[in-house]
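Quick one: this structure, given as structure tokens, is what I'll be asking you about.
For this depiction, one protein chain was excluded, whereas all remaining protein chains were kept in their positions.
Going by the order they are written in, the chains are A, B and C; count residues from 1 in each one.
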Amino acid sequence: MTYSPYEIMVVSAARFLKNDDVCFVGIGAPSAACNLAKLTSAPNITLIYESGTINTAPKVLPLSIGDGELCSTALTTVSGVEMFNYWLQGGRITVGFLGAAQLDRFGNINTTVIGNYNKPKVRLPGGGGAPEIASHSKQVYIIMKQSPRSFVSKIDFFTSYGFGKGGSERIDKGITTKGPQLLITDKAIWKPTPQSNELQVVALYPGVTREEMQDTVGWPIKYAKNLEEYVPPSKHELEVLRDLQERTKLAHGKKESN
Amino acid sequence: MTYSPYEIMVVSAARFLKNDDVCFVGIGAPSAACNLAKLTSAPNITLIYESGTINTAPKVLPLSIGDGELCSTALTTVSGVEMFNYWLQGGRITVGFLGAAQLDRFGNINTTVIGNYNKPKVRLPGGGGAPEIASHSKQVYIIMKQSPRSFVSKIDFFTSYGFGKGGSERIDKGITTKGPQLLITDKAIWKPTPQSNELQVVALYPGVTREEMQDTVGWPIKYAKNLEEYVPPSKHELEVLRDLQERTKLAHGKKESN
Amino acid sequence: MTKFQPLSTAINENLESGSFVAFEGFTHLIPYAAAHETIRSGVKDLTLARMTPDVIYDQMIGMGIVKKLIFSYAGNPGVGLLRRLRDAVENDWPKPLEIEEHSHAAMANSYEAGASNLPMAILRGYQGADLINVNPRIKTIECPFSGEYLAAVPALKPDVSIIHAQKADINGNVLVEGIIGVQKQAALAADKALVTVEEVVLDLGSHPNACVIPSWAISSISVVPGGAHPSYAQGYYERDNSTYLEWDKISSDRNAFSEWMQTNVLDQSPEIFAERVKHLRE
Partner (left out) sequence: MTKFQPLSTAINENLESGSFVAFEGFTHLIPYAAAHETIRSGVKDLTLARMTPDVIYDQMIGMGIVKKLIFSYAGNPGVGLLRRLRDAVENDWPKPLEIEEHSHAAMANSYEAGASNLPMAILRGYQGADLINVNPRIKTIECPFSGEYLAAVPALKPDVSIIHAQKADINGNVLVEGIIGVQKQAALAADKALVTVEEVVLDLGSHPNACVIPSWAISSISVVPGGAHPSYAQGYYERDNSTYLEWDKISSDRNAFSEWMQTNVLDQSPEIFAERVKHLRE
């Protein structure tokens, strides 16, 4: 079965999620991956959205972080203060998802500005929950498409901290969580290299070449010694994902055209 | 109509309460006074108990600070953290009630120990909510019976702060609320003297003599220049109070004997 | 004690040029009607706080009535960037915009500190992040017990906080239900809390531990059915996603923006909101 780069990215992310994970879910690919996992390999996974909805199980993907569907299918919904204090800072989240406008090789993330902070070329939305998702989630999974504009050698602003300049810098700063343990893109799976903590490619998706990889990444890519054999998305995974997206489109389309 | 010393104390306290007061209510005489006020002169008064019950309207007097009756008749019930932070420290309480094991002439209160803190003669319950009720309520009303054991020249422990050594000490400590503005006993009404903030008698209940007063107070009592003429409890006030107490007795008695 | 007032009276009596105002609501229950009334009222030089500025602040910034913005995420949720805010920050159009930027965690705690009459909030925050280097209102303090360093941010104490809620009872007690965000904290942190509601009922009929704000903690209540549109009110109407998508186009052009604001805000009144949600009611 053929699939799009977005589809293999979402399926890949879903495969890493486990039944005992408690995920702090963001809108877009992370939300699709988490809900796909819930519908396939990890039916008991716990999903939390930063709007305060705990143990939520949306039947369709939310368009915003605070859709009514998230609340009405949740076990309970708490205040913003409680969400960030008891659940995120409290260390209850096993996997926090982040995306980025800019990412560097040590998993540091910029979603704040392109250019200078005080006179930016492009003012981006900013961090929102991300600075603390990066430091308080037991692990961070980054999901984003590769492109030379976003995979850069130097990010313009440290919105969310990964491994800083690498090595033990994260631990030296007193941060006790693991940081970015996975980078899932539309082309490959990346993991931090032991010791240096530079992200390295551990698996290429079927058909992806090293040339293609380097064209979309602004630093010399490091590859693991033995790349894993990557199993392409199964028919079942793709069908469930497409079905979820179709339901989502129908649900949101219906409301909009009513 | 004749009345007991306890009854005139409760009726007196109730008379000072107004419709726009938000009272942080303690068990015993304060609770009786607040509920009497609600049934007579201040039907719209707001009652809050430190168990988290906001705008409560018990039909009978609670025996504990957290009786089910307080919750089931409340507008809403909040957590302990919210109660002390948003409502008390947040400055939303107009009148906080305190009682005491020991009280001095500047409205300082001891409910912690008789004797030395580390080797007490009598270990009392301690402060509970009182230290912050004393500093965060806009005004504090103290209700207690006079006795030489409790109205003392020097208290053994400052559980809750009134005016310290008097004068401007309270303001000098950076406390912005008014502190003890009323002391209501079984014999008299006391208020702080302007400037010195020593509690002085502003009204004696009918039939109470100055000799009787001095016998129950461990410091030389100060009297206001012109004592107010004190109106004894009315038939209506006493009837409503007795009715409330009868209802309370019946309700609690019934549950206990079932 | 609160009073029931027409929205225009509530806004005119409580806001003035230079006021520090928070319009809160996290995706859900965003007080759009009150924001539009604020624009019509003619006040300017506002300092606005809001975790997620959203389309509501994009409109106010584009109209040039905002002097300073305190925020933690300036996006059109699920759509993209806020183009009027970008134009103000990048190009000073229609005028320069001063910004004070935090993380969500810090800002939620700042409101809570305000509601709790504390001068600051502490959190484990901004670790390794650059925001602490560009915002002088983020400091660090040392824990006297553990020796650890924590982030400290000042309490938010707006002059006026404005929220939208599902309903008030006839005594003016207000129920907020569902995704409750920081509405209670924002309302209690402010000198004055203004509330718009979908309806007034005899009795809130709510759960014992529901998020209820008592009437005596509220300055004014205005009944504005649909007042959260294009955001939503759980139990009343759904989020108008297409309006959020359209905003991306409208806001991308200064003229299109100005025309849209004239037609849809300046020439309207709060009554239009009931119309706007008709097709979204469940």
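Here, a contact is a pair of C-beta atoms (placed from the backbone, for glycine too) under 8 Å apart; a residue touches a chain by one contact, two chains touch by 3 or more.
Computed from a predicted structure; not experimentally measured.
One chain is not depicted; across the entire complex it touches A, B, C. The hidden chain makes contact, of the residues A:Met1, A:Leu75, A:Val231 or A:Leu250, with A:Leu75. Of the candidate positions C:Lys67, C:Lys139 or C:Arg254, contact with the hidden chain is made by C:Lys139. The hidden chain makes contact, of the residues B:Pro30, B:Gly52, B:Gly96 or B:Gly166, with B:Gly52.
For the options B:Pro131, B:Gly167 or B:Pro232, the residue in contact with the chain missing from this view is B:Pro131. For subunit B, the residues touching the chain absent from view are 27, 50-53, 62-68, 70-72, 77-81, 83-85, 88-89, 112, 117-118, 120-132, 134-136, 157-161, 164, 170, 173-175, 252, 255-256, 258.
The omitted chain makes contact with subunit A at the following residues, 20, 22, 46, 54-55, 71-72, 74-78, 85-86, 89-92, 136. Mapped onto subunit C, the footprint of the missing chain covers residues 117-120, 122-124, 137, 139, 141, 143-146, 148, 150, 152, 154, 177-178, 180, 206-211, 234.
We take it that only the chains that are shown with their structure count from here on.
The chains that touch both subunit A and subunit C are none; no such chain exists. Of all chains shown, the one whose average CA position lies nearest the global CA mean is C. Chain centres here are Cα averages; for subunit B and subunit C they lie 40 Å apart. In subunit C, the residues that touch at least two other chains are 112, 184-185, 211.
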